[in-house]
Structure formats: C-alpha cells, structure tokens
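All protein chains of the complex are present and in place, except for one that has been dropped.
We call the chains A and B, going by the order they appear; numbering starts again at 1 in every chain.
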Amino acid sequence: MTSVQDLPQIQGVKNIPLAEGYTSGHRTCQGCESALVMRLMIKAAGQRTIVVGSTGCMYVANTTYYSTPWVVPWMHTQLGSAGSAATGTAAALSSMMRKGKMTKEPINVIAFCGDGGGADMGLAAISAALQHDEYNLLILMYDNESYANTDIQASGSTPYGANTTFSPVGKEIRNMNKRWKKNTAPMLAVGHPNVRYVASADGSYGLDFNNKIRRALTIGGPTFIHSIDPCPKGWDYDPKFSHELGMLIVETGLWVQYEIIDGELTLNGPSRAIARGVRKRKPVEDYLLRQGRFAHFTPEDIKLFQDKVDESWEKWWLPGVIPVSMKED
Amino acid sequence: MTSTAIELFQTETEELISGSEAIGLACALADVDVITAYPIRPYDTVMQFVSRLKADGSFDFDFIVAESEHSQFEIVKHASSVGARTFTGSSGVGWFYAFEAITVTAGLRLPVVAMVGNRALDDPGAFGVEHNDALAVRDLGWMLYWVATAQEALDIALLAWRVAEDPDVFLPMALSCDGSFLTHSQAIVNVPTREQVDKFLPPYDRGKLQLHPDNPITIAPQVNEDWLMEMRRQSDEAMHRSVAKIKQAYEEFKEIFGRGDPSPFVEEYMTEDAEIIIVGMGTLALPVRVAVRRYQEQGRKVGFLRVKFFRPFPTEELQEILTKCKAVCVVDRDYSYGAPSFGGVLFTELRSALYPMEKHPHMLNFIAGLGGREVHVNDVNEMVDITQKAIDTGKIEKETTWIGVRD
Partner (left out) sequence: MSTVAVEVIYRGIFQRTLARNIVRSIVFAARKEGKIGTAFGRYGDSPERNGIPAKQFAVVADNAEELEETLARYEPTEVDVTINVDDTMCKGIESWAWYGLQPINQLTKANGTLIVTSRQDADSLIEDIHQKDTAFGLSISKSTVSFSGLWVYKDDHTDARILGTLCNVCPQLFSFDSMAQAMAEQGNDETKVASARRAYDGATTRQVEPGEGSSEVPFTFDLLGWQAMEEGLVIRAQGKGGGFRGGDEGFQPDRNEVFKKFSTRSMRPVINFETCIKCTLCWLQCPDTCFDVTPDGLYDANMESCCGCGVCEAVCPVPDCVTMVSEADFNDNSSQYEAWQEDKPAYQTWMTALVDKQKAESRTHGFHHIGGYAEDIAASEDA
C-alpha cells in the first residue's frame, strides 16, 4: 500500500498555508461556494496532489480551454465516474510504484463530484471505491443541491419543494420535487465498515474544512467528504450572502457538521453546541425564506421542514446523522 | 494450460489455450500494470485467467473487479492517464454499458487495450458471436482488429500495446475475438519469451501528457465551438499516422517472433487470379478457407480476403486486391438495419472504399452467423453460387441476402 503525506492539522486561521492550488479566472457565478470548496480543498492538500474532477459546475465553469484555475495536475472525468476515476488513478500509482516504474512517494488522489454526479449517477462507483482499503484516496462530493451546471435541475439531493427547472412552481402543482434529500455521507459510512473517515463539511467554516481534508488524506484508505455549498444561482439570493447561508444551514440544524473517524462520531462547530443543548437551533424558516427557490413556500411547507429537522435531532439515534431509532420493547 | 505457476516465459513454450487465455498471457508478457474486470460472457474467461496468474504469483498487477462496465473502463482510462499500461474488456451489452468511457478514452488519446469477446446484443440475451458490439465504436477513434486464431490473439495483443502506446498514435485498440470460438475453444499456441517481448515492446511513456505532480497539466478542459474541431483533427491525424506505425511494428514483430502475414491489415488466401473473392472478419475465415480449398481443387477461382484491421480501414490494400476480381462476396457477421441496400457494416464500408476505383467488381452482401449460428461450408457454397449467378447474368438480383435463416 502506498504511503500518505505528512499534512498536520492546522492550528488556527493564521496558520492556514498561503500557497494556492486553485487560482482566479474561473467562470463561476459571483459568490460560488463550490469554487471556494475547490480552493480550500487543494489549499489543504498541497502541490503533490492529483485531482480528478467529474462533469459539473466545477468542470464546465472552471476549466475552459485554454485556461484553467488549477495549479496541480487535474483531469476531467465523466459525470458518474468520480469513484472509478479515483480508483484508477490510485491503482496506477500503486502498481507502478510497487513495480519500480515510478518513483515512490505519497501522492494525494482526490476525485470530486457534484451531488448529481455523486449521490445519483455515480453512487455505485463511489461505493465500490470505498471498498478498496488498499488505495489511499479522497472522494469529495460538493453539494449545491441541484444539477447546477445544466441550469439547475432537481437531483436526489435537492430539498423538498425547491424550485428547479425540472420541478418548477406551477399553477397546479407548487411543490413538484417531493423527494426528501438523500442522507449520503452516513449512508456511505454505514455501508462500508472499513472506511476510516467520512465527514460532512461546509466552506463557510474554512479552517474546519481545511482540517477535514487533511484528516481524510492522511488517515489511510478510501475516504469520503460531503460538503454543502450554497449556490447563489440555483438557490436565488444575493451572492454576498453565500457565507451567511452556509452558516445558517448549520445553525438551524438542517445541516450537521460531523466526522466519523474509525467508527467514532464527533459533531463539529455549532452542531456540537446544538447537540449539547448549549445552543438553540434557529428556526428553519430563517434559512428557507432567504432563498428565492423557496419563495413559494406556505407555512405548511415550512412546518414540514421544521418537523423533519426537529425529528432528526430529537428522535434519531445519532441526531442529524442516522435516521433510525430503536423500537421500544 | 494449467494454472500452476508457469515458468515466467524463460523459454518459448507450446500451450493448449483459448484466445482469451492467449491474451491473458500477452498481458503478463507485456507486464501490464492495471487490469479491470467485470463478469459477462464470453470475454471474461480472460479475466478469470489473469486473476489466476495473479493469485499464483506469476504476474504482478493491480486487479480490480469493478461494479459495472462503465466503471471498469473508467478505471483503466484513468490508470492509463497516470502512465500505467492497461488492459480491460467486455462483450455485447456490457461493452455498451461502458460506451461513455469508451468514447472519452479515444478522445483523451489514451492507449488502453481492450478485448471484446464479440457477443450478440440484447434483447434477447444471447451469448453467441455477432460483431455489432465492437463495430458500434468504429467512428470514435479506437483501432479495431478482428482476430481469427488464438495465436493471432496473443501476437496482436502485443502489437496493440506497441502501436497504441506510440506517442505519435496514442489511440486505444480493441481486439475482437469471436465468442465461443476464440474465447473458449482451445488451440495450440506458441508462447514467446519475455526477452523477445521486451525487444519488441518499449515501456509506456506518456511524456509531457502524463498526469503526475511533476508535470502539472489540466487534461480535457471544457471547450466551445472554437476548439473542438481542431481537437478532432488531431485525432484524425493520429489515425492517419497509425497506418505507417502498424506496418513498421508488424515488420519488427515478424523479425523478432518469426511469424506473420505479408500485411498486418488483411490476410489473402488464394486470391491470385480469383474471380470471386469472399471477404469477412474473424473465425468465419475457417469454414471459408475450407470451401476455398475445395473450389481450388475443382479448378474454380475463388479466393478469400480476411479483413484484420477494421480501423484504420485498409482502403488501399482492399482496392488493390479486389480490383482484380469479378465479384466480391462480403460476409457480414453483423447487421445494420436500414443501411444502404439493407446491408451489413463491412459491406457498406467496403463498397464505399471501392467506389473511387475505375473498375468495380460486383458486390454482394451476405448476412450470416448471427447470434452464434455456425457458418458451414455449404453456407459458403450458397453465397458463392449466388455471386456466380451475378457474374454470369451480369445482374444482381438482390444485393443483400440473409444466409441460413429458417423462413
């Protein structure tokens, strides 16, 4: 098995490395949190990294021939291929280094996918990748809650009732997307008992984000991180609120920040404070009504959301994480 | 061929193996780095074989059982971009499940070598040979070759990595092996030594295109209408260049290994003075050759031309050889519903290749052997009779005939 790099946890924002692996001039929207995720991801990982990016906003709005924001080697892969791309890249490095065809050194392998390419189309490939204990790799799913690149269509990670071009708000049907958002990271953690690291992340918590990437890259074996990325285009809000919405989704308890390391769950940041009762969850309405995609919501819709969030914190066995509770005898 | 540890190719040996196993040995001889597998009949005998080689310690490579063909082909594509020598394969609709990966592999100029165990496409499910699976990718930039014997399977696999990995080419190549006849039936095969192979096959070096932190690049950025045509032109040029590379590599192969045909692109069998030349691909060569020998014994001038490389299509060779005869009897082990004259793929392409010639032979098409149906000598006789009639009457009654179908 190939070795991992020495990427220590960063103590405090002042110690975040200045070097950039993802620079300016990409063609993303103003205030694109997914772009921020890319930037923080590679900042944490460093230059001895190969990044493979599947089709989506972070492909089409990033690399445009002949320009690229990437400083490290980067390759495109197909929409549903983040898992297979990570596996193939890691396998080649492993095989060639073992057979003496390539200088031995720890090289980070990161494959990213959007929520559409990851939790929908590419779920099988990610699952398969996570079974390969012998390969060190990180799969990062950046979730802007839609197929954003194709002008915003509903995916399996789109919230209930959100306005998208495949679930438009119409005269007859208001909430056309009736699917409740998939609980992807815990699904993968539960389903792959040997995986050492699964985490949720949020670019608004920049230091935490950097450290999660580093932990994933240094713990060994295949790992998975799911980031939530407010999307000013798809969610419909003034781009300057991207950071704030990234915090609000956590403060309302709708998104939970956590890490599962070698089978142990730790909550981070505001989620931790909420779980301990030190902090009260803000009403989910504060978050929902800031966004045009929920502009059509009635009090009933908001209550549905609030009930779901309450349930996940009050009834779930692992609050916010595992939607199962023990039946009373 | 037993599965116990073999002598690691120190001496030339003679083995009794299938085409799949021959290709598996070629993988070991070529020191392939990454192989991906997914079960589907009939190609996967090759994967069962290489996994046994790995388990017995005869061959060191990373072996990944993917969770679908799409992933299977994506994995080797990415391994290839990092500089690993790769091998994979599939059959029938499994190959189609990987279609997205197949097309981007060619566009990315990655020299993946794949075995296609030719199999009929679903629905309905059927395991027997048809050529449509591999033929479907003919426009995309893969070099395509149809194998007829297990020996050829081993030899051309080595040629495949050699040509595909040439930086002037950098195109993937698929080896088509008829299901059952090549994937399962066993024949005597000469297995070369590792030393011979090392003389023939240099290491795979991607140079400035390799994906590695020592060479920071971005591979395949998004393009608009300003760029794509130029990129396609590059692939077009690479396919042009492959012709000379194939010839050169084949000459070297013959020198080192001591066997081979005059041409890498086509195999001629008794075509001198032939009035009728039968054209086909793959193992139907065998009953056709039997029929041709019998015709020759009777004094009839019937010959056979086997197309080996389908891409790049050997236009020049075919024009040169077929200009001499009166009629061409094209056997398609495939179909192309609604094509010109409702003919098969080989027929349609061949007719297009011969169009510029001053002197055209008659061209007739025969659809035969679909779904694994055997092609017998008397089927060949039927085709030749029909073709002869066209010569005698000067008229083609029907351009395309389905042979051996119960009405």
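The rule is simple: contacts are C-beta pairs under 8 Å (C-beta built on N, C-alpha and C of every residue); 3 or more make two chains touch, one makes a residue touch a chain.
Since we're looking at a predicted model, the values are computed, not measured.
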Exercise for the section: Among A:Cys29, A:Met97, A:Ile219 or A:Ala275, choose the residue that contacts the chain missing from this document, as touch is defined above. Expected result: A:Cys29
Problem - From A:Gln47, A:Thr103 or A:Thr266, residue that would touch the chain that is not displayed - result: A:Gln47
Exercise for the section: Quick one: say which of A:Lys104, A:Lys178 or A:Lys240 touches the chain that got left out. Expected result: A:Lys240
Practice task
Out of A:Trp74, A:Phe112 or A:Tyr135, point to the residue that touches the absent chain in the complete complex.
Solution key: A:Trp74
Fill in the blank from the handout: Had the left-out chain been drawn, it would touch chain B at residues 107-110, 170, 208-209, 216-221, 224-227, 230-231, 233-234, 237-238
Exercise for the section: List the residues of chain A that touch the chain left out of this view. Expected result: 13-14, 16, 18-20, 22-33, 35-36, 39-40, 47, 60-61, 64-74, 149-152, 163, 169, 203-204, 206-207, 232-234, 236-244, 289, 292-293, 295
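Note that only the chains that are shown with their structure count from here on.
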Problem - Gap in Å, rounded to a whole number, between the CA centres of chain B and chain A - result: 43
Practice task
Give every residue of chain A touching chain B within the complex, in rising order.
Solution key: 47-50, 52, 59-60, 62-68, 70-78, 80-81, 83-85, 87-89, 91-96, 98-99, 101-102, 107, 124-125, 127-128, 132
Completion exercise
In their shared complex, chain A is touched by residues of chain B numbered 31, 33-34, 36, 60-62, 64, 66-68, 70-72, 74-84, 100-101, 104, 203, 211-213, 215-224, 227
